[in-house]
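Shown below is the structure under consideration.
The complex is shown incomplete by one protein chain, all other protein chains being positioned as in the whole.
Right, subunit A next:
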Amino acid sequence: MFKVDLKGHVGSFRVEAAFQGTSGVTSLFGQSGAGKSTITNMIAGILRPDSGRITVNGEVLFDSERGIDVPARARRVGQVFQDARLFPHLSVRSNLTFARWAGRRHDTRSLEEVVDLLGIGHLLDRKPGGLSGGERQRVAIGRALLSAPRLLLMDEPLASLDQGRKADILPYLDRLRSEAGIPILYVSHAMEEVARLSQTLVIVSEGKTIASGPVAEILSRVDLGRATGRHEASALLEGVVSRIDPEWGLSSVDIGGQVVQVPGLDAPLGEAIRLRILARDVAVATSEPKDLSIRNALAGTITSITDESGPYTEILCRVGDQALRARVTRASASGLGLAPGKSVFLLIKSVAIARRQRAPALGAELTDATGQQTLV
């Protein structure tokens, strides 16, 4: 649990941030230059805010009113940087244990545990110079984990990796999320990573945090289009793999009683998963369609329609207790007589889910009665 409420500046660039995160992943999302790194640098103690308060688990790291400004080295905020920043003259092992021998930090986690979690056992005696980008990031994550952090800051940890490497490292981030047991603040401008990993989403635009809340809720807010990016407009559907059809290579995902078929999904039966559906991949019909190649038609109700002057409009719908967004032309919305309260069918091409989302075949957390994150 951490709370951030700060105002500050770097040169003439002003930032203003107010949000909180619980256990699990809180993502700070915004376009490049929106001020995400400035905010995280203030949390880490590298930059000093002008005013405000930062607490982690109730402990104050910064409080301008009480004159508290804990130095970076005493904050116990583990950092993973985009460029890894491993010490090039030290072996992977010495990098991992750096906090122990140079920082006198003693973590309850053992080196073996972290090495297993990240799959870096075979790298221990090598130098950072000989590692691939993905390996370096895993070592950097391990190094931060072994510094007894109360909060883990990950600043665009995947941004410098190519697609293949990203796919390699994402499963480790999933494991980290469920096993690290500390809150993670994940900074990114890539919506697909954010949608996949986070519980809480904070949107940053022009130096300010303009919205924060549960990820599905924030993604379904059409008023944030400018900050989240038009092309990226999307919604999250959470469901459980209910059937696997190996003959056609399709998996059925149960979304509150309705079914979405996803090709090439690499998740076992009964696994809870998250599907990110881009608004531009969703079409709207007023009656149940027949004779269509599109196999996914979800019944829903329109909750709102954006009032735009351009050729497009965005339609927000309820599907069971979840939300879905559709981006259609204003002309077709008007032709179909779409209006809030109307029952519609939302059509999603299965191919779109597979190709664009790289199938988030991961354990999404469900919150049980005790508020504990569990992997289903």
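In this section, a residue touches a chain if its C-beta (ideal position, glycine included) is under 8 Å from a C-beta of that chain, and two chains touch if they have at least 3 such contacts; residues count from 1.
Just so it is clear, contacts and distances are computed from a predicted model.
The protein name that UniProt records for the chain not on display, among "Sulfate adenylyltransferase subunit 2", "Molybdenum transport system permease", "TolB-like protein" or "Protein SCO1/2", is "Molybdenum transport system permease".
When the whole complex is considered, the residue among A:4, A:44 or A:338 that touches the unshown chain is A:44.
If you put the hidden chain back, the residue from A:143, A:221 or A:327 that touches it is A:143.
Listed residues A:36, A:76, A:138 or A:177: the one in touch with the omitted chain is A:76.
Residue-level contact of subunit A with the missing chain is found at 44-46, 71-79, 81, 83-89, 98-99, 102-105, 127-130, 143-144, 147.
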